[in-house]
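For this depiction, one protein chain was excluded, whereas all remaining protein chains were kept in their positions.
In this document, chain identifiers A and B correspond to the written order of the chains, with residue numbering beginning at 1 in each.
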Amino acid sequence: MNRLSWFNATSLTLGFAFLYLPMIILVVYSFNESKLVTVWAGFSTKWYGELLQNESFLDAAWVTIKVAVLSSTFATVLGTMAAYVLVRGGRFLGRTVFSGMIYAPLVMPEVITGLSLLLLFIGIGLDRGVITIVLAHTTFSMCYVSVVVSSRLMTFDRSLEEAALDLGCSSFNAFRLVTLPIIAPAVISGWLLAFTLSLDDLVIASFTAGPSATTLPIKIFSAVRLGVSPEINALSTLMIGIVTVGVISASLISKRKSVRQQQEEQAAARAA
Amino acid sequence: MQRFILIAVPYAWLLALFLIPFVIVFKISLSDIALSIPPYAPILDDGIGPFFAALDFENFVFLTSDDLYWKAYVSSLRIAAISTAITLLVGYPIAYAMARAPEEWRPTLMMLVILPFWTSFLIRVYAWMGILSQEGFLNQFLLWLGVIGEPLTILNTTTAVYIGIVYTYLPFMILPIFAALDRLDGSLIEAAEDLGCSRLQAFWLVTIPLSKNGIVAGSFLVFIPALGEFVIPSLLGGSGTLMIGKVLWEEFFNNRDWPVASAVAVILLLILVIPIVLFQRNQQRQAEAET
Partner (left out) sequence: MTQTVFAPWDDPNEKPLIRFRGVTKRFGEFTAIDDLTLDIFEREFFALLGPSGCGKTTMMRMLAGFETPTSGTIELSGQDIAAVPPNKRAVNMMFQSYALFPHLSVYENIAFGLRRDKLPKAEIDARVLEMLKLTRLEKFARRKPHQISGGQRQRVALARSLAKAPKLLLLDEPLGALDAKLRQATQFELMDIQEKTGTTFVIVTHDQEEAMTVASRVAVMDEGRVMQVATPEKIYEAPNSVYVADFIGDVNIISGKARPAETGTFQLHWADAHAPFVAASDHAFSDGQACHLAIRPEKVAISSERPAEAENAVQGKVLDIAYLGNLSTYHVELSTGLILKAQTANTRRISRRSFTWEDPVWVSWTATAGVLLGQ
């Protein structure tokens, strides 16, 4: 159990090579001097320079970030409310429909979600643009947020809320002063999840975006359909880099926190 | 009052932006194509009487008359099923090795599996375009090894679609299986061996049955999204690769036939209901078994 057998070591090596090699190759070739993507012609950062010159990419990036920030924020508020209702709401009329609507978008093909939202927006005469993308992204990512937050709420010690009520809090204050600060890590990871989902989404954005607003994935998709391009490699590398740094530092921070907490608990137990 | 607002706001949001759009899709799938914008003849505007009178299944009849559509459905099902099986074969040994790895490695290994999930789906599919193309990395590598005499055509074939699906959905397969195997008590294997099982028998009679829930969950998590997949077939697949998500997209954006696109969506949804219900039931049983 302590040492890996050669079989297990091989599966791990091959498995992670399969997961990571394509991205590593992509990153390496983004520094290729040549326009021909597959021929190595020396190290260069010129594609990054060209990327930063490309106004249409920068515009799309700005729209994407705007959409992601807005939709993930709305989704976090709505998703947290929904999670609270699901876990603490008790019985109410249409509860089954409600929980069905929370879980359905998680398994719905994006083409269907996109199509149905587009038909709704056209039906009510809403011009397609940033607003419609934000509405669409909020809708599907709030479901992810509510799944993350409700799984945290399920393990939440209910007597903490009761203690707050017992000490004179209104139920809203009990939520604000006790529940929310304690479940904050789950709410934050819900926000991050919603943010990346919005950042990555191509299909739903394609349906709900109008001529006035194009997001980065739409831009990348239309460029990529014509074949591999070094500029897209550079852009992908930037995006991979940001995510990698973000995820690794987040996990390091949370690990350090839990190690410190453990040490403090042990110290307290020893002192007693 | 507070409680009412708490329930009403997310409820109303989902009703307006999730349920009602579906009703509209359903409605449009039953209406005639019209040349005006929006390109469908409204059928509910005149009231409920004419609604039933005008109701027709023309679009659905059309779907059955043109064999493009049912071929696309069958082919989607086949591609989703085969790639789920391949993902399971690739993912299980990885999950098994992770669960057998030293305890202090496991969080890092977990993070390495989750990390690709946070990176853009589109970029991960795109990465394979450069690898699989005629003069791509894989062909160059194989030529250099001398395994092949001339470059293989992989990009724009169904093979490339399999590779793309396995690659992008692999984490969804690994994580539930790893979770099941991680919980598995090592002394069970030892007990099986003590009672006379060989290594392989112990694996087959104890490990596999006890990780069944993980296998089932992982398979659904790959199968369901693969069925409606659009990005992978359109970037990696060729004109010969038929998948229903792609057909729907083209019907909508290229042919601008909204009623037919809606009918395609309705049928895709009906096909999806079965695996989704099965998946839900599996999850529920597992949750009950744990409590």
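Here, a residue touches a chain if its C-beta (ideal position, glycine included) is under 8 Å from a C-beta of that chain, and two chains touch if they have at least 3 such contacts.
Computed from a predicted structure; not experimentally measured.
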One chain isn't displayed here. Which of the visible ones does it touch? A
Among the options A:L106, A:I182, A:A223 or A:A250, which residue touches the chain absent from this view? A:I182
If the hidden chain were put back, which residues of subunit A would touch it? 157, 159-160, 162-170, 173, 177-178, 181-182, 261, 264-265, 267-269, 271-272
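We take it that only the chains that are shown with their structure count from here on.
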How many angstrom lie between the centres of subunit A and subunit B, each centre taken as the mean Cα position? 18
Give every residue of subunit A touching subunit B within the complex, in rising order. 1-5, 7-9, 11-12, 15-16, 18-20, 22-23, 25-26, 29, 37-38, 78-79, 81-82, 84-85, 89, 92, 94, 97-98, 101-105, 107, 109-112, 115-117, 119-120, 122-123, 135-136, 138-139, 142, 146, 171-172, 196, 199-200, 202-203, 206-207, 217, 220-221, 224-225, 227-228, 232-233, 236, 239-240, 243-244, 246-248, 251, 255
Which residues, counting only subunit B, touch subunit A once they are in their complex? 2-3, 6-7, 9-11, 13-15, 17-22, 24-25, 28, 38, 90, 93-94, 96-98, 100-102, 107, 109, 111-116, 118-124, 126-131, 133, 135-137, 140, 167, 170-171, 174, 186, 224-225, 227-231, 234-235, 245, 248-249, 252-253, 258, 261-262, 265, 268-269, 272, 276, 279-280
